[in-house]
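Just below is one structure, and these are the notes that go with it.
Note that this complex is displayed minus one protein chain, with the remaining chains in position.
Order of writing sets the chain letters: A and B. Residues in each chain are counted from 1.
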Amino acid sequence: MVETQEVIKYPLDDYLRTERLPHIWCPGCGIGMALQALLWSIKELHEQGVIDRKKVCFFTGIGCTARASGFVKFDAIHALHGRAIPVATGAKLGNPSLIPIVFSGDGDIAAIGGNHLLHAARRNFDILVVMINNMTYALTGGQLAPTTPTGVRSTTTPRGNPENVMDTTKFVASLRPNFVARYSVTQPTILRTVFKKALPKRGFRFIEVMSTCTEIFGRHTGFRDPYELYSRLKKICKIKKISSIDEIKYDWENEITCGTFIDKDDPSFLDMYFKMYKPRGMVYGES
Amino acid sequence: MRVEFISGNEASAEGAMTAGLKVYVGYPITPSSDLFEYLSEKLPERGGIVFQGEDEIASINALVGAALAGAKAMTATSGPGLSLMAEGIGLACMVEAPLVIVDVMRAGPSTGIATHVGQGDIMQSRWLSHGPYNLVAFAPFSAQEAFDYTVKAFNVAVRLRLPVILLSDATIAHTRERVVIKESGEIEVEDFKRPTVPPEKYRFYDPDPRDLVPPMAFLGEGYYIHAESLSHDERGYYDTRPSVYRRLVERLVKKVERNKKSIVASKSYYTDDAEILFVAFGSVARSTLALVRDLREQGIKAGLFRPISIWPLDDEKLIEASKRAKKVVVVELNQGQLVEVIEDALWHHQRYDVEVLSLPMILSETPSPDEILDEINSKGWKLW
Partner (left out) sequence: MEKARKYQIIIAGRGGQGILLAGHILGKTLVKKGYYVVHSETYSAETRGGDSRSDLIVTIGEEPDLIRIRKADIAVFMFDEQMERYAKWVKDDATVILDSTYIDKPTKNWSKIISIPFSKLAEEKVRNRRVANMVMLGSLSVITGLFEVGLLKEVVAESVKPEWRDVNLKAIDVGFEAAKEMGLG
C-alpha cells in the first residue's frame, strides 16, 4: 500500500498554467529565472492590492521567450514575430484599465520589432516591455541577432559577426520614456524589485534582462557548461550608477552595464490623449 | 436618422460610429486618409480613441489587441498598406479577432497612381495571407452602401469573429452623395457574442456547434484567455497533432460557408429576360448600369448582376440573374480578377452553356459608359 503523498504547492502555481508544464526551455536557460522574478513581482503587487492580476495581460511575439504566454495563468496573446508591442498597444487602447506586459526576446523586440519599440518608447505609451536578451535567435537554431556581440559566430555568420552590435537599452533611453533599466538573470532578487517598481507605473517602461542560452549561444562562444556561461554573465553584468546614458557599455568581453537608467513620471501617451481629446464616457486611471 | 451629403469615406466613418467603433488605428495613405481625418475629429466625442500607428503593420496588429480587449476596431488603408497588413490579417483570422478593414482601392501595382482609382485588390483581399483561412469582403457602389456595409461589416465581424474587408475604391470614397445615416436601433447593430459559462468552464476557442463561432471573453475579465497564433486546441494551447490542426483549420474555413446565407449580398438589374448579363461591382458598376440602361433603350436585352459581397459571392443570385443569359460580360478595373470568381461560380453550378467574356479596363479612372462600350466594340464580340 503506497501512502498518499501530500502535493506541495509551489507559491507561484496560481500564476502558472501548471497543466502545460514542463516548459520548453533548455537546462541552463535563463528565461525561467526572469519569468519567475516577474511572476513574483505580480503576485506581491496583487496581494498588496496595488494591481488586480485579472487586468494583467501578457503579449509575446515569436521566439523562446515568447513561449512564456503559453505557461502563465493570465490573459495572454502569443502573437506574430515582432508584433507584440503593437498588439499590446491596441489592447490598452481598447481597454485602458488593462496592465499589458510585453515579454519577448531580443530578436523579436530589437530586430523585427525595432520600429514598434522605437515608436512606443517615443510616445511614452503605457506598456511595460521586458526584453530577454540571450544574444541570439535561439528557437530557430542560432542565427545572428542585432544583439550578438561583434566577432561571435552564428549559423548565419559562420566566420564571426561582422556587424556593430545594438545596445537596445541605450537606444531606448535616447527616446526618454518613463522607465529604462537593464539587469541580468544573475541578479534575480534585484530583478524582482525592479519589475515591482516598473509595473504599476504609467508610460513606457523598458527592462532588458541579460540571459543565458547555453545550448545555442554557449555553443557558439565556448560556454557549453551552464555554470560557466552563468558565471561569465555574472562577471560582466556590472550594476552601476551613471551620470549619462553614454557611459553604459554593451561589451561581451568586459562589461554589460546594468542599472536603472531612467525612472520618471512624465505624462504618458494616454494621460496626454485623455487630457486633449477627452473621449466621451472613458476614464484613464485617476486622470 | 438624418440625411447627409457626404463622401464614401465619410459614410464609412459614419457607419463605423453607428456600429459602435471604439478604436481606430490607421496609417495615412491616399485615398483613405480623409476617412482617418474625419474620425480623428469625430470619434472621441462619440466615445472612442483614434491612434496613428507607425506603419500599417502596427495598425493591423493593434486592431487585434483592441478587438480582444472588447473594442470594436477598424482601420482604413489602400493597396500598398493592405499588402503590409497581410500577416496581421492572418493573425486576426487565427486568433479569431473581429475587426474591419476599409481598403480604398487605388491604381496599382506597387505605389501605382496614389490618387487614382483601381479595382485590383479582389484576389488580394481574399488570398492576402498565407495558409488556409477565410474572411469576408463587401464592395459598396455608393456612399449609401459605404455606410450600410460598414455597419454590416462590423455585424459580420463580431458574429463570426473574423476580419471583414470593405472593398471600396477611390471614386466611391471621394464622391459625395445623399446618405441616410441611421443610429443603432434604427439599423441592426450586433454585439460581440459573449460567453455563457463561468470562467473556469470557458474555453476561448470552444465553438458554438450551430455557427462554429466560439463566444468571446475579453482581456481583463478574469477568463485568463490564451489567444494563440500557433496551431491550437479549444483552450488555445499550442498543439501540432494533425487532428487538432485539421479541426481548427476546417472550422476557420467552414464558419464562413456555414453562415453564408446571412452574409451574401448582391443586386440584379433588368435580369428577368437578360440575354447579355453584365457583371460589375463598385464604381465601375455605376457606369455599367448606365450602359445597360442605354442598351435597354435600344431594345437590347441587357442586364446587370452586381455582387456586393465579393467574398463569399452571392452565387445563387448570380445563377438566377443569368438564367436567360447566353453571354456574361465581366467589366472591371484591373487585368481580370472578378471574372475568375464569376466563371468559377457558373461552372460550379454547371452553367457550361454560358460564355464568360472578360472586359478588363486598364485605366486609372472609373470608365464612362461610352468607354466601356468602346472597349466592347474593340473586342469584336458581336454581342448585339
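Throughout what follows, a contact is a pair of C-beta atoms (placed from the backbone, for glycine too) under 8 Å apart; a residue touches a chain by one contact, two chains touch by 3 or more.
This one's a predicted model, so the numbers in the text were calculated from it and none came from an experiment.
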item: Neighbouring shown chains of the undisplayed chain, as defined at the top; value: B
item: From B:168, B:266, B:309 or B:366, residue that would touch the chain that is not displayed; value: B:366
item: Residue of B:37, B:177, B:211 or B:340 touching the missing chain in the full complex; value: B:177
item: Identified contact with the non-displayed chain, of B:289, B:321, B:361 or B:376; value: B:289
item: Where the unshown chain meets chain B, residue by residue; value: 3-5, 171, 174-178, 283, 286-287, 289-290, 293, 366, 368-370
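By definition in this document, only the chains that are shown with their structure count from here on.
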item: Rounded Å distance between chain A and chain B, as computed from the means of their C-alpha atoms; value: 38
item: In the complex, chain A residues that touch chain B; value: 17, 20, 54-55, 57, 59, 62, 69-70, 73-80, 83, 86-95, 97-98, 115-116, 118-119, 273, 277-282
item: Residues of chain B that touch chain A when the two form their complex; value: 22-23, 25, 43-51, 53-55, 57-59, 61-71, 73, 87-88, 91, 95, 218-230, 237-238
